[in-house]
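Only one protein chain is missing; all other protein chains are in place.
== chain A ==
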Amino acid sequence: MLNRRNFLTAAVGVAAATGLAACAKEDDSSSTSSSGGGGKKITLGFSQVGSESGWRTANTDSVKSAAKEAGYSLKFSDAQQKQENQISAIRSFIAQKVDVIAFSPVVVTGWDAVLKEAKAKKIPVVLTDRSVETSDDSLFVTLVGSDFTDEGRRAAKILEKVLEKAGHKGNVKIAQLEGTTGAAPAIERAKGFKEVMDADHKDDWKIVVSQTGDFTRAGGKQVMAAFLQSNPDINVLFAHNDDMAIGAIQSIEAAGKKPGKDILIVSIDGVKDGFVAMSEGKINAIVECNPLLGPQLMEVVQKVKDGETVERWIKTKESDFMQDQAKDALPTRKY
């Protein structure tokens, strides 16, 4: 307990100190960028979605450590999953005249106004992890992140393997746990999965129920409990992230069924707890969505600052895991 308390006091102290330092730095950076900033330290404004999951925390840590390594001054802001917080963070980055703005949009739409403000001040914008829908493509330079649609397709493909391995015959009745309504990963993962399903499994696969679990364990658990009541014949669960799958597993067990056997589970992300569940045989396959994109982001920031052209979409490196790979992969999972 004492440790915890010491930690808290220390953390509050550090927070206060960094707060002061940040104030001092703000004056610094505004003077550097107004004087042209040639050869000076690059200032990067980064607005994160929040810290809703282990995945996100790993993503945040990766960006912070990569910025430190590259010697950039990083202004970090946590939007706590609210678009209005993120818009005001971006506005403050513009006011502080940072060199490059990077952010992971909370939702897909509604960014035109604030991105136009950034463009007017000639501050390049790089998106990370998630994309946006804008009227004008020149509003952001590039996206560093995963291809969610492809993750959905990969999930469907790996489900084929899972079904084959389990020796499943007959109709596949799928329950889908969607992510936060309106978020890009939720929309695109569902789209990609459906694409493969409609193309190759029009007759034998069917999504019988689909509902949002808000990417949280509690959400996944509650929604799955209701699914099992209304559709007791579900035999496959496709969860848009591991946390919802972990919550759903608890509901499946409470209903007296065996997760991974009676109901086959495929999920996306690859967080540590997900791999733990997979090594216990409760999740059948995981499609990785790599959060460690910090180094790639810093490379892009440097290129953008130097005026080089970059690709519109820089995809992160990812792989798929079946149950038999879980035990070997588990010790290497950082998040």
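Basically, contacts are C-beta pairs under 8 Å (C-beta built on N, C-alpha and C of every residue); 3 or more make two chains touch, one makes a residue touch a chain; residues count from 1.
Simple rule for what comes next: contacts and distances are computed from a predicted model.
**Student:** Since a chain is absent, check the UniProt entry for it and pick the matching name: "ABC transporter permease", "3-isopropylmalate dehydratase large subunit", "Ferredoxin-NADP reductase" or "Acetolactate synthase small subunit".
**Tutor:** "ABC transporter permease"
**Student:** Using the touch definition from the top, which of A:112, A:150 or A:273 touches the missing chain?
**Tutor:** Hidden-chain contact among the options goes to A:273.
**Student:** Using the touch definition up top, pick the residue from A:227, A:275 or A:321 that touches the left-out chain.
**Tutor:** A:227
**Student:** Per the definition of touch given earlier, which of A:105, A:145 or A:247 contacts the omitted chain?
**Tutor:** The one listed residue touching the chain not shown is A:247.
**Student:** Over the whole complex, note the residues of chain A touching the chain we left out.
**Tutor:** Chain A touches the missing chain through residues 1, 3-4, 8, 11, 50-54, 57, 60, 80-81, 178, 181-182, 209-212, 214, 216-219, 221-223, 225-227, 229-230, 243, 246-247, 250, 254-256, 273.
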